[in-house]
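Apart from one protein chain that is not included, each protein chain of the complex appears where it belongs.
Labels run A, B and C following the written order; every chain starts at residue 1.
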Amino acid sequence: MTSQQVIFIILAVITLASGLVVVTNRNLFHAALAMMLSFFGVAGFYVLLEAPFLAASQLLVYIGAISILIIFAIMMTRRLMSTDESPFNSQWIAALFGTLLIGGLIIFVIVSVFSPFGDIIIANSAPPSLAVQESTVLLGRSFVDPDQYVIPFEIASVLLLGALVGSIAIARPEKES
Amino acid sequence: MNPIDLLIATLQLRLGEYLVSVYGSENWVFVVRDVLTVLTISTFCLLIVIFLIWLERKVIARMQDRLGPNRVGGRYGLLQTVADVLKLLTKESLTPAGADKWAYNLAPLLIVMTALLMWAVIPFGPGAMGADLNIGVFYILAVSSVSVVCLLLAGWGSNNKYALLGAFRSVAQLVSYEVPMVLSLLIPIILAGSMATEAIIGAQYIPFLFVIPLSAVIFFISALAETGRTPFDLLEAESEIVAGFHVEYGGMKFGMFFLAEFIGTLLMSALFVTIYWGGYTLPLVNLVLGVFGLPPIDLASLAWGRTLSLPIFFGKVFVIYFVFIWIRATLPRVRIDQMLNLNWKFLVPLSLVLILVVAIVDKALPANTNVWAYSGIMLLANILIAVGAIELLRRRGRQERAAAEAAHDDELADISAEALPAAHH
Amino acid sequence: MIPLSWYLIVSALLFSIGLFGLLARRNAVAMLMAVELMLNAVNINLVAFWRYQTPEAPAGLAWAVFVLTIAAAEAAVGLALIISVYRRRDSVIAEELDTLKF
Partner (left out) sequence: MTNEVLQNWQFIFIFVALSPIFPAAPVILNRLLGPQKPNAIKQQTYECGIETVGDTWIQFKVQYYIYALIFVVFDIEAVFLFPIAAAWGLLGLFAVFEVALFIIILAVGLYYAWNRGALEWF
């Protein structure tokens, strides 16, 4: 086992275990903490996949921004965070079976594509070496390249504008007249 | 492995290269080297704080015409901080009733971790750095954004109204000032064409401080706010919210917040030096040497270059750090609405304008422009924007003052109009 | 060397965990957190396929950044809605917000 594989397994355990805590913990604040840990594990995967820029973005956006929004929302709606009630709704058993079915199906497909049980469609081998070391520069160029992602790039700014305007309009309390 | 070579390699800060030359490029050699580097950087950070606290107390005392620490450790009170650390170590460590134990205990740990982790990409000398990541500056921003979460953890975990209120204030402040900091850091990256810290140092033929001074000023102001230093120390505001998010912490757990603040301030100085002042190099000296036709000093080619660059680097860092202390001794604390207005209504629009102008100027100039002409035009653009912004502020300030005075006069008129008839009766 | 399938399996598991949370949690904020987990799982897939299949074109990276954008926009608007609903109805339990049923 190489050191990369060891790191991968540690990260996978961190990500999945804290993911489970997120969906099962009664204390919402602890769930949010676990969610941050899970995000952190995902950032580790990005590093292993040689996308360090995305790993840093993951920290900056998910942990530094989205988690803060979520914790704010938890605190603002905190009065209802009673810890004795069940965290699940009435349909949770059906949800569990449905999820197991879907998850099992996806994993079955992955295993049958990549493993000796089925026909090997995609070679399950080492990644090709990166031709361009600077994947970040490649990414930056693709955002403003008219042949690539310039339209999504501009649409993203419109989406952000919409989100900003919409959420300010929704979240601001009505002016007392 | 020869002990004398080992010693020389250590003193030259080339231990990693020495180990590789002896044992070959095995992975375990790199692991050993990395572990040693981590231990060195972290221990250095923990120990320098003892000195920094002493320095801060002494300098502020001098600026306020006091003596400062002068009992423990001789005439200059050199060991005062050591005594303070011992005191913190022997205090009872309390956990307040009703505290969220996870959050309460995790916060001091995490905040020091983030403060330490940022040092990984700061170059102390040519090649002497933890890891030369190609996203260096962005990595620092990402790690520093995690520290915001720690404050929320501390505030929430303490089960204290003041702590929670302090945490909310801190988050509003840190989160707000992260925006101009991020935006101002884009500008040196545009100029250097890379996010790696060492590449940015290499790009500074003329230090960026003299090419894009406005970006440096915006960065410095937001660094003040990000580290929670005066005039932006609303995080602690002893007189308003007791001590902010760490009111319930005592002993070494409190010490950790203190530690993180000082490491963070030193890091911001180091980052400023790296990005705007040529880091461990001597660009201005090299320019003067160039005028006389002498070759520039190239530390990277010297065997002892890394060791020699340390005093250069830390000399600059302590100059910037001194400015931090100076500002603390000079300016009073701002109000929370002033702090937020300064950020959102001044710094953010200003840095957006600055990015646009720098981007346009950079592309408008032909690619083969002389570095002096390029820097001169950039500097001119910066000065023009700064003058324009100040003029705008002045006009706005005059308007507001006029409006306030008019309102005040009206009030006076109303009072006298009401009061006079009453006096007749 | 890590096979591509490892990433895909982890991503599938994370997606399933998120899906379960979305379907089974009562609290609307918790449901939103589960959605964020699912988006993360998708991102792992995008980046893994980019790295193993088309490392020369940054398609996976670029779309991962767009997913990041959408996740942020979704969290901002979703949480604003939750806070607004909480202010009016004094509840963030998804089952209790059933006015449209009647």
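We take it that a residue touches a chain if its C-beta (ideal position, glycine included) is under 8 Å from a C-beta of that chain, and two chains touch if they have at least 3 such contacts.
Nothing here was measured: the structure is a model prediction, and the numbers come from that model.
K.L.:
Quick one: which shown chains sit in contact with the chain that's not drawn?
P.N.:
Its contacts among the visible chains are A, B, C.
K.L.:
Of the residues listed, B:Ile297, B:Val323 or B:Ile355, which one is in contact with the missing chain?
P.N.:
B:Ile355
K.L.:
Have a look at B:Ala103, B:Leu133 or B:Leu299 and name the one touching the chain we're not showing.
P.N.:
Considering the complete complex, B:Leu133 is the one touching the chain left out.
K.L.:
Given that one chain is not shown, which residue among B:Tyr18, B:Phe124, B:Phe168 or B:Phe324 touches it?
P.N.:
B:Phe168
K.L.:
From the list B:Leu6, B:Leu79 or B:Val179, which touches the chain that is not on show?
P.N.:
Of all options in B:Leu6, B:Leu79 or B:Val179, contact with the hidden chain holds for B:Val179.
K.L.:
Touching residues of chain A against the unshown chain: what are they?
P.N.:
With respect to the unshown chain, the touching residues of chain A are 2-4, 7, 44, 47-48, 50, 52-53, 57, 60-61, 64-66, 68-69, 72-73, 75-76, 78-79, 129-130, 133-134, 136-141, 143-144, 146, 150, 153-154, 156-158, 160-161, 163-165, 167-169, 171-173.
K.L.:
In the complete complex, which positions of chain B touch the hidden chain?
P.N.:
27, 30-31, 34-35, 37-39, 42-43, 46, 88-98, 108-109, 111-113, 116-117, 120, 130-135, 138, 141, 145, 158-162, 164-165, 168, 171-172, 175-176, 178-179, 182-183, 186, 189-190, 193-195, 242, 247-248, 251-253, 255-256, 259, 336-337, 340-341, 344-345, 348-349, 352, 355-356, 359-360, 362-363
K.L.:
Given the full complex, what residues of chain C touch the hidden partner chain?
P.N.:
Residues of chain C in touch with the missing chain: 65, 68-69, 72, 75-76, 79-80, 83.
In the analysis below, only the chains that are shown with their structure count from here on.
K.L.:
Please classify the inter-chain touch graph. Allowed labels: line, ring, star, complete, other.
P.N.:
Graph shape here is a line: each chain touches the next, no loop.
K.L.:
Which chain's C-alpha centroid is most distant from that of chain C?
P.N.:
Taking each chain's C-alpha mean as its centre, the farthest from chain C is B.
K.L.:
Could you grab the centroid distance between chain A and chain C? Build each centroid from C-alpha atoms only and quote it in angstrom.
P.N.:
Distance between chain centres: 6 Å.
K.L.:
State, to the nearest whole Å, the distance from the C-alpha centre of chain B to the C-alpha centre of chain C.
P.N.:
Going by mean C-alpha positions, chain B sits 34 Å from chain C.
K.L.:
Where on chain A does chain C make contact in their complex?
P.N.:
The contact residues of chain A facing chain C are 2, 4-5, 8, 12, 15-16, 19-20, 22-23, 28, 31-32, 35, 38-39, 42, 45-46, 48-51, 53-54, 57-58, 61-62, 65-66, 69-70, 72-74, 76-77, 80-81, 85-92, 94-96, 98-100, 102-103, 106-107, 110-111, 113-115, 122, 124-128, 130-132, 135, 138-139, 142-143, 148-149, 152, 156, 159-160, 162-164, 166-168, 170-171, 173.
K.L.:
Can you name the residues of chain B that touch chain A in the complex?
P.N.:
Those residues of chain B that touch chain A are 27, 100, 102-103, 106, 133-135, 138-139, 141-143, 145-146, 148-149, 152-153, 156, 164, 171, 175, 178, 195.
K.L.:
In their complex, what parts of chain C are in touch with chain A?
P.N.:
It comes out as residues 1-10, 12-21, 23-27, 29-30, 32-34, 36-37, 40, 43-44, 47-48, 50-52, 55-59, 61-62, 64-66, 68-73, 75-77, 79-84, 86-87, 90-95.
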